[in-house]
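Missing here is one protein chain; the remaining ones are kept as they sit in the complex.
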Amino acid sequence: MAEKHLYEIKNIETSFRTDGKMFKAVEDVSVYLNPGEIIGIVGESGSGKSVTMMSALQLIQEPGKVTGGEVYLDGSDKNMLSYGPNSAEVRKMRGGRVSMIFQEPMTSLNPVLTVGFQIQENIIEHLHLSKEEAKKRAIEMMKMVNIPDAEERFTYYPQQFSGGMRQRIMIAMAMSSEPSVLVADEATTALDVTTQAQILEMIRDIAKKTNTAVVIVTHNLGIVARFAERIYVMYAGGIVETTDAERLFENPEHPYTRALLRAIPRLDDDRDRILIPIDGLPPNPALRPEYCPFYDRCEYHMDKCKSQKKPVLKELEKDHFCACHLTEAEKALKKAEIEAKPVKKAERAVIGDEICLDVKDVKKYFPIYKGMMRKHIGDVKAIEDISFRVRKGETLGIVGESGCGKTTLARCIMRVYQPDSGEINFNGVDIAKFNDKQMYPYRKQMAMIFQDPFSSLDPRQTAESIVGESLLIHKLVKTREEYEKKVDELLRMVDLDPSMKNRVPHEFSGGQRQRIGIARALSSNPDLIICDEPISALDVSIQAQIINLLEELQAKLGLTYLFIAHDLAVVKHISDRILVMYLGRIVEIAECEELYSNTLHPYTRVLLGAVPVADPKVEKTRERVEIRGEVPSLTNRPAGCPFSDRCNCVTDRCRKEVPKLKDVGNGHEVACFLYE
Amino acid sequence: MKGYIAKRTGQMLLVVFLLSIFIFLLVSMIPGDPVYAMLGEEVSQEEYDRVFHELKLDQPVIVRYFSWLADALRGDLGESTQFHMKTSEVLASRIPITLFFSIAAFIISVPFGILFGVISAVNRGKPLDTVVTLIANVTACLPQFWFALLIMFVFAMKLGWLPSYGFDWPWVNSMGWKQMIMPLFCLSLGGIASTTRQTRSSMLEVIRQDYIRTARSKGIANNKVIYLHALKNALIPVITILGMRLGNLIAGSMFVESVFNIPGMGSLMVKAIQSRDIPVVQACVLAIALVSCLVNLATDILYAVVDPRVRFE
Partner (left out) sequence: MKDTKNIKKFFKTVFARKVTIINAIIVLLFIFLALFAPFVAPYDPDKPDFAAFLQMPSTAHFLGTDNFGRDVLSRIIYGTRVSLIIGVLAVVVACAIGTVLGMIAGYFGGWIDDLITRLMEAVRAVPQIILAMALTAVFGSGIKNLAIILGISSMAGYVRMMRGQVLTIKQADYIMAGKLQGNKDFRLMFRHILPNSISPIIVMMTQQVGSTILAEAGLSFLGLGISAPTASWGSMVSEGRNYLMDNPVFALIPGVCVAILVISLNMLGDGVRDALDPRLRGEA
């Protein structure tokens, strides 16, 4: 060990026991950190990125166990793993020198203790201050993470804060002990994009100010591109590539890194960019092969990859390591070969002139009742003044953060809810006021694809009965043979082998389940499909497969999509037009390219600016849009324009009057007084 | 918080109201003629008329219910058919005894149960946990009447250490202390077993939560994580069923009273059922239900104090 680092994890190995067998979740993983440095660890779920960081702090619980490796802190020669998980030495490091924040802000704080107590406790433990001093420092920390009225909120309980605020409290707590390393384990994954950007920027600012080193653990390549200086790419329990951020994105060496960058959509993509999915699935940790774990999915693979043991990291150029058996020459050759392969380009659907869906002035309020007598004391104004049109064969993307009403809107259109007023013209018929019986014939003409492939399929039904249910309900088939034939055809349409139709959902992978969900949506031969975040629960390498499938089906069947998502890059990739919502209102509608190149509404600008692009070079040149505050709750939204309290261009008029949606040319509509 | 208490009180009153209907209907539910059922076939016409009139069987059921309710609110639940006394007088000496045993057993069993449950959960999978869990599981399955009989046989009849039956308040008879030992032991044991089981599973559930991981990640000592962060959360479900726990102890005292010949509500109720003395049965059920409703309300309030989530709902 020549160099001394601030924090060094060497050859760590952690195993988990399932069904009596031990399998390695991470193996031979080494990560180091220098003071004040921000590094990123990226990988898909199950790649072992979180396990690595938790193992180093000995936070792994039964049935897991750290089975090997070393951890050094502050250049000391003492291996921290040689102390027990509850020893004073390790406890001093954990939380004191190395702090960690976790993914789920909603469950990561103790619900029965005040946030002040929880921060204070950390300070007393590590800085040995008196109670009063600790309280003072805790309030300072809360102020540092921009929590308003910190003195008063010191005595609040976690459930009195929003998710974003709770994550700020987690950061305040983690930073309160003056650590030299902060590990952020998917710390912003559960948050909205703008909150995510705020939190990460705040972490970076604090880290730079206090010279704290930061480890950002994430699956999001955009985040590491924007924030990390050095990046580790993990796959199947090992590091496959590591170098500084610029080189990783400019000159990725490992076939996995290269494939990932080809598979993910980017906000700055051209309209015609084709995503190239990575075939197959990451190997099950219990069944990982002896040879390179990426072999089965690798486009570059050669026979020698399979005959040799798993590759180890090799330094290709200074500080650029890659775990691959292929030589540079072999890779270059393969690369040319891959690029020469014809890429199947999905046909673009033809957009007709006919209007499939025409929504006019739709409003939906949810009443709030209080007390024993159920007195009506107010309304949650979920959506208001919603008007837009979708043509046949078109994809309309709907974006917005939590609370913007996109789900309510989808449910109104699907008539799960009855809108309070307005029209929903579907194929020329106003279905807004239909009852269940009247809706029945229209049910088969519209379908929905859900976000969570685990909860959207009945776990007790086989794939066949899930896909075939609509056929039976709407009597779309006459005979048993016809039914079987139709089910097989639907499964084939979504690239599933019909021989698997007797399996139940848990026997399929997440991507396959989502395919079943798509087949179910197609089964009644609908005109309109509402896709509610259909890919956000999937791993990045699987997302491209589903996006391509949806595009292909649209072209083939002439479907109309309403594509709801919070991931703007994906929405931009798949949509023809995009509708932006904020706090229950539409703020902007425009063609994709137009929206991106000629962003009008201040909120849209903020939203686009918050989405990181997986390219450090592009990131450096992008304009930063400052975001103020948090998305307020629906019950106390501003009187005038919903965005008026966070907008940089706000005028008095905005605070009093609600701007109406206006066409400013090119079919670009915006609801803002700036453009009147 | 105020709203919450008001809401729970309202719900409790509703429950008591529903219970009163049920208890009242016990008479009407008797198949055949309730007077014959209660007094036997050989009752004199005079007696029959008196009871028939007292039960107001000549009036519609709604009228009967409300007059019964009005009486009940005044503490009058009719006359016992076997003792020919007001039921309230019959119960007066009995209720304190049963309540004494149940509450004493409650006070003994809850802290011990919580202690054993925590010890067991913290040592999960180790021999200590296995032993505690096994004992708790077996004890919870033992028929209480049989266990009472067994210890009576061993300690009173074979060894002669303790009196085998009877009950006197200790200030009336100094033997009272000794008489109390076996019944209390027997009652508490079941309570300890179930509280242990519940605390253990609740603890194990909490230990898995994200916020426990957060506490550990702060480098806080293990004991503090367990007794401060985990226990406070784990006690919430234990508290919510304290009302049921007391109810179960009252139910258990039925058997214990029967075995040790203690003149409490249990032995009264058994006698009343055997002689179909429905007013006394009604009074007993009502008394027990009221106690358990009140305890439920108290635990609901306690719950809100312990769990801030309820307060900010």
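We call the chains A and B, going by the order they appear; numbering starts again at 1 in every chain.
Here, contacts are C-beta pairs under 8 Å (C-beta built on N, C-alpha and C of every residue); 3 or more make two chains touch, one makes a residue touch a chain.
From a predicted model like this one, the values you see are computed outputs, not experimental measurements.
The hidden chain makes contact, of the residues B:Asn137, B:Asn173 or B:Asn222, with B:Asn137. Among A:Asn211, A:Asn502, A:Thr635 or A:Asn648, only A:Asn502 touches the chain that is left out of the view.
Only one of the listed residues, B:Phe66, B:Phe153, B:Trp177 or B:Tyr227, touches the absent chain: B:Phe153. Among B:Tyr4, B:Phe22, B:Phe83 or B:Phe155, only B:Phe22 touches the chain that is left out of the view. As for the chain not pictured, it touches chain B at residues 11, 14-16, 18-19, 22-23, 26, 29-31, 124-125, 137-138, 140-147, 149-150, 152-153, 157, 197-198, 200-201, 204-205, 244, 247-248, 250-251, 254-255, 258-259, 269-270, 272-274, 276, 278, 281, 284-285, 288-289, 292-293, 296.
Residue positions on chain A in contact with the hidden chain: 414, 416, 440, 443-444, 446-448, 450-452, 455-462, 469-470, 473-474, 502, 504, 517, 520, 524, in rising order.
Methods note: only the chains that are shown with their structure count from here on.
Note for the complex: chain A touches chain B at residues 57, 59, 61, 86, 90-96, 99-100, 102, 104, 107-113, 121-122, 125-126, 157, 159-160, 170, 173, 177, 371-372. By the touch criterion given at the top, residues 3, 6-7, 10, 209-211, 213-222, 228-229, 232-233, 236, 306-309, 312 of chain B touch chain A in their complex.
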